[in-house]
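Every protein chain of the complex appears in place save one, which is left out.
Showing chain A:
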Amino acid sequence: MSTVLIVDDEYLVADILSFALEDEGILTVTAGRGQKALEILDRERPDLIITDFMMPGMTGIEFAEAVRAREAHRTTPIMLMSGAHAYLGANRSDLFIEVLEKPFEITAFIDKVKAVLKLDS
């Protein structure tokens, strides 16, 4: 079973995405900010990380850089969710496999997650 780590300071957004993925049979873990996510990274060993951009402590880009710096997570796919700064993520194809521009449709989101995890739609 695949595990997805969702990092968003807006707990409601994290919860909505988490429930949607769980309905599809995907395990999820959430973290309210980058540091918290880094703390649980080794324990959870996610197959995919989805992160917000604007968060306290570190931005989604800083978080992704910190993930990449860890040997065990050098290749874990990361998706960035962002409103105004989608372009910042788009410039970092080295970090992000996908940039989801907010607001997005939940079905499109699920399809993209499944595609990355190579699950049947």
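Just a few scattered comments:
Just so it is clear, contacts are C-beta pairs under 8 Å (C-beta built on N, C-alpha and C of every residue); 3 or more make two chains touch, one makes a residue touch a chain; residues count from 1.
As a working rule, contacts and distances are computed from a predicted model.
Missing chain, UniProt name from the options "3-methyl-2-oxobutanoate dehydrogenase (2-methylpropanoyl-transferring)", "Circularly permuted ATP-grasp superfamily protein", "TctB protein" or "non-specific serine/threonine protein kinase": "non-specific serine/threonine protein kinase".
From the options A:Asp9, A:Glu24 or A:Glu65, the residue with contact to the unseen chain in the full assembly is A:Asp9. Listed by residue number, the positions of chain A touching the unshown chain are 9-14, 32-33, 53-57, 59, 82-85, 88, 102-103.
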